[in-house]
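One protein chain omitted, others in place.
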Amino acid sequence: MKRGARPLGVLPWALAFFFFGVAPLAYALALSFLDYNPLRADRTVWVGLANYATALQSPSFWRALRTTAYFVVGTLPVTLTLAYAVASLLARARRAETFFRAAIFFPAALSMVVISLVFKSLYAEEGLLNGWLAAAGLSRIHWLLDPRLALPSIMIMDIWSSVGYYAILILAGRKTLPDDQLEAARLEGLSAWEVERRIVFPHLRPVLLFVVLLNTIRAFQIFIEVFVLTRGGPLESTLTLVYHLYDRAFYHFEMGYASALAFLLLILVGGLLVIQRYVLGERAREAR
Amino acid sequence: MALLALAGCGKKPSATRTVVFWQFSPLPAIQPILARFEAENPGVTVQVEQLTWQSGREKIVTAIAAGRPPDLCELGSTFLPGLVADSTLLDLTDRAAKLRDRLVGWDITTYRGRVYAYPWMVGTRALYLNDDLFRRAGLDPAKPPETWDDLLRAARAISERVPDAKGFGMNAGEREILFKKFMPFAWGNGGDILDSTETASVMASPANVAALRFYLSLKPYSLLDRQEMHEQAFGKGRLGMVISGPWLLRALPESAPGLHASVAPMPRPAAGRGTHASFAGAEVLGIFRRAKNHSDALRLAEFLVRPENTMPIFLATGNAFPTAIGTAADSYFVTHPNVRVFLDQLPTAVSPPLHPQWVEIEEIVNAELEEAIYGTKTPEAALADADRRITAALNRQRPQRP
Partner (left out) sequence: MRGGAAASGARAGRATRSRGSAWGLYLALSAISLASLAPLLYMARVSFGAGSDLPIAPADWWGHPLSLEHYRDLWSGGPMARFAFNSLLVTGVAVPIQILLAAAAGHALARSGFVGRGTLLALATAFLILPKQVLLAPLYLLFASAGLLDTYAALVLPHLADPFGVLFMAHYYQTLSPELEEAARTDGLSASAIFWRIVFPVSGPGLAVVGVNGFLTTWNAFLHPLVLTTSESMRTLPVGLALFAQSEHRVDWGALLAGSTIATVPVVLAFLLFQRQIVEGILKGSSR
């Protein structure tokens, strides 16, 4: 079977993958050991692990990790609960399921820039939310300018934009549940609640764990939201690892330091994946 | 059609020499001037490109890093320190000698006695007043705040007496401009960031502390928001006073036709004490060492700084004034008294030092000011921390400097 077909067919993509994927990754690793600023390429020095050491001692790095931790703790329970509830509702819909599924899922297909711009306009001093507050006789809220509210405001946006996405994942998981198992449970006289608790929920465990992992990995990679809404401020309350990386690489042109930050990100995300494998004991889904 | 426009980045196939010129003004404003330059210098073609403020700095740095910088480049005075530190700019000291007494603003482009760019246009900010809000608060807009006390009293009166309005616009949410907004108060009070030799921090001086304490006393009567939101709120009649540049004067008639606004110099600490300091920013013309056509770039730079070539750009953009001496005599400023205020504000405006570590210093000042504005540090603690961090940065770098 694996004889005589065109192995050459892999070549065009493999070249692109090498030049724009594998090679840059290797280059990033090399950069992370250098003090390299493209403006003063002549002053490039090999610094060994110094960039990593600097990052681990930098308050901004730890602040960025803290932001990520807050983000996960703040969004995960809400997103997961809502997504689970929405998926259960969708699974019960007999009519117009396609319509509801599409409407709820649609934000997942949208550009994060568009989502962020829309929320920026909602959160603006003169925006819709403050308009409602003012109409109700309440004082305006500085959604994105208050260090205590900026991150929660971004979290609300994230929850809005990702519930549908996770609901679709969970819904797909529900549909792999064999019908006869549900039927048997009903014949035993279990209530809907008990069916959900004893049969559906255990069946969905791997999917839910996968959602937990995905949400956490995404939290490590937040960038657009911060770039559009807060630029890491106020008081670095919304500084994320990737925004910090972008700022060092493309504002200060510290390519070596930024690459070290990038590899720390890689190590963190890789570590999470290892933990996930360990927790699940097997691959969450046979994706490919 | 569109594809043709894309391909046609205007390379003329001839033996003429080309000067690549990057600048920030709209093309319709600059093109007629460049056409005159080409007429005056047969055989030289100017290839002009417009930069945007959002990404101009990145584009310039990228071009230098890639070894393909423009020949002549308009630079904001805030980018200058980094470029000088990275020794990317051509030393223009000798050529500049003959222009010395024709332009102002040389201190902005001089580092350790060497000139790295020609000052082209200088801009500053002043205090905008909403006349109607002043009257509604029982104040006289013909008597703008002269001192800090007046400013505080006016801000307070407007906040307390006019519903849904604030007295003053205090910047927040965009850390990178905080020093521009606060330092005028410090400068007016005799304070500064570095000492006169530019080798030590004076950030925690009593003059700075007093200025920051005063600045924070405005907070209860201030709209805390980004500059663009201040200007929007001002246009909507919800903000009594805002510090801004001449561009707002141009925008208001269109965005807020019914608004009565006037412009006043920045207040000073007290009657007879301190100065009406403001922030000065400049547009300068620099030539990169790695550029190809140095000689024509110099020729173009010297052509552009002439008053008859800079004035049309000022009239088209309204952001910054020509550096050419004698500009104030132009009849335009007689017929536009509000614009004239900015011109009168210029002599007491201060620009940040051209120091190779300015980018880092600016970052520290902004970060600590933000702490003070949000109340997470006292003014004294914030300035002491800024002082400590700037001192550390200066000590760390000194041995490596040439």
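Of note:
Each chain gets a letter, A and B, in the order it is written, and its residues are counted from 1.
Please note the rule applied: a residue touches a chain if its C-beta (ideal position, glycine included) is under 8 Å from a C-beta of that chain, and two chains touch if they have at least 3 such contacts.
The structure presented is a predicted model; accordingly, all values stated were derived computationally and were not measured.
Contacts of the undisplayed chain with the visible chains, over the whole complex, involve A, B. The hidden chain makes contact, of the residues A:Y52, A:F71, A:W143 or A:Y165, with A:Y165.
Listed residues B:D71, B:D192 or B:E231: the one in touch with the omitted chain is B:E231. When the missing chain is restored to the complex, the residue among A:V47, A:I154, A:L204 or A:M255 that touches it is A:M255. From the set B:S55, B:T93, B:T199 or B:N395, the residue in touch with the chain omitted from the display is B:S55, counting the whole complex. Residues touching the missing chain, restricted to chain A, are 1-14, 16-17, 19-25, 27-28, 31, 38, 86, 89-100, 102-122, 124, 126-128, 130-132, 134-135, 160, 163-165, 168-169, 172, 174-176, 179, 182-183, 186, 192, 217, 220-221, 223-224, 227-228, 242, 245-246, 249-250, 255, 258-259, 262-263, 265-266, 269, 273, 287-288 (touch as defined at the top). For chain B, the residues in touch with the chain missing from this view are 2, 49-50, 52-55, 58-59, 62-63, 65-66, 68, 227-228, 231-232, 236, 247-248, 251, 255.
Please note the rule applied: only the chains that are shown with their structure count from here on.
Here the CA centre of chain A is 39 Å from the CA centre of chain B. On chain A, the positions that touch chain B within their shared complex are 37-41, 124-126, 134, 142, 144-145, 147, 230-231, 233-235, 250-253. By the touch criterion given at the top, residues 58, 61, 64-66, 86-88, 164, 172-175, 223-226, 229, 232-233, 236, 359, 370-371, 374, 376 of chain B touch chain A in their complex.
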